[in-house]
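Note that one protein chain of the assembly has been removed; the remaining protein chains are unaltered in position.
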């Protein structure tokens, strides 16, 4: 598998580390009514068979966190973008 | 037909023409008391114990492919009960005890080989952590021995003791650990469950669940609807996509794990050995091949295959530990799909859907858990109550914080 980093270009899989689902949103920790949302955010995953938006870190390159869209069945990489929006 | 040396001889004398199918190939009935989704080790063990221990025989096991096509036939066959945490150790020790009596229980030689599982350590800190775990095992009535470097050398003389980046300083040995012939586990459980009246239905993928008013009514399959009072999911690796059909989100990610086997060679390695400075575990099969593996691939996957970095990493671990294996050749690699849970420990529980039970999240530990998982899941299904050895494997632990994190890496499935 090879990932095309927007900074560094196409690089080998072992330059990156994987974190997981990029679609989960961190709730507000000061809002006491977010208990369920926190369990969702930290522990529950859609884990789809098919396209999956996920976070990768280019640790052996530019150190950017990337949002990669990848098919979990074919391993085809459909899109790569910076996780930091507006970059 | 009962298997024995006598039956072998009798059949040999008649040209082996009278052997009967190990299991029937029945058409699915319209409804069952229990439908188990997943004809892997756990599903078939569950069926066996439901029938044998609880007298529940109006049971079907359905599988999308052939029996044992998932992880039970894709692992490195290691069994052990060398766990640290009190939520885990009694469960795996119970599994170990069931392994020890399995052949007699099933009348099938599953080749339970208690050749020992040796975890080597490389630093004082690692030794202390292993001692803590070894003591936990002993406190729970399991077996464990702490070996010094020379005792490790006696067991595995060709470890790199002289030139290692991370020298081996000793090891934690569980003598009762070992290996089991994985396919035999499947066939043995299937044969027994079938004999006890369970319908085993291959090539019958679940395509949906019929749920009304929060209660399960049955399973939609490729071969039509099958009604059921109770539906039990035992589809580790595919838990995500199967649970999705019932509208459940799980604390689980699917990850691929590769395994490897070398060409057959005369006896070399008499124990199961794991490396402590990388992820590498290895044993030698009775057929002669070294069977080994390492880390999961690290990214969500439903493809039963892996990539080159994990292959290289495993080989590097192997060579760092045992440089004598350099000229041995890998003849096959393959991959299984693991349910990597958020704390590295399994889940065996009711679901929010009444009558729908879940067994999954086994991470690397599914094969060794097979008998106890079947035993405890059958208990849960039959009684509605968790088995005493599996009370902690609940969904709600993620909400309460009573997580069972052997490695202490947190909610990051690919690190467990």
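To keep things simple, chains are lettered A and B as they appear, and every chain counts its residues starting from 1.
In this section, a residue touches a chain if its C-beta (ideal position, glycine included) is under 8 Å from a C-beta of that chain, and two chains touch if they have at least 3 such contacts.
To be clear about the criterion, contacts and distances are computed from a predicted model.
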item	value
Record-based protein name (UniProt) of the chain missing from this complex, from "Sugar ABC transporter permease", "Probable chemoreceptor glutamine deamidase CheD", "Sarcosine oxidase subunit alpha" or "Molybdopterin oxidoreductase"	"Sarcosine oxidase subunit alpha"
Of B:31, B:155, B:205 or B:265, the residue in touch with the unshown chain	B:265
From B:98, B:325, B:369 or B:382, residue that would touch the chain that is not displayed	B:325
Sole contact to the chain not displayed, among B:140, B:210, B:249 or B:279	B:140
For subunit A, residues in touch with the removed chain	1-2, 12-13, 17, 19, 26-30, 34-35, 38-39, 41-43, 55, 57, 59, 63-65, 74-77, 82-86
Subunit B, residues in touch with the chain not shown (by the definition above)	3-5, 7-9, 12-13, 15-17, 19-23, 25, 66-69, 73, 86, 89-90, 100-101, 103-104, 107-115, 122-123, 125, 127-136, 138-141, 144-146, 157-158, 160, 163-167, 181, 183-184, 187-188, 262-268, 277-278, 284, 286-288, 303-305, 307-308, 311-312, 314-316, 318-320, 323-334, 400-403, 405, 407-411
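Keep this in mind: only the chains that are shown with their structure count from here on.
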item	value
Centre distance in Å when subunit A and subunit B are each reduced to the mean of their C-alpha atoms	29
Subunit B residues within the subunit A interface of the complex	239-241, 244, 249-254, 298-303, 307-309, 342, 398-399, 411-414
Contacting residues of subunit A [partner subunit B, same complex]	1, 12-14, 17-21, 35-36, 39-40, 42-49, 52, 54, 70, 72-75
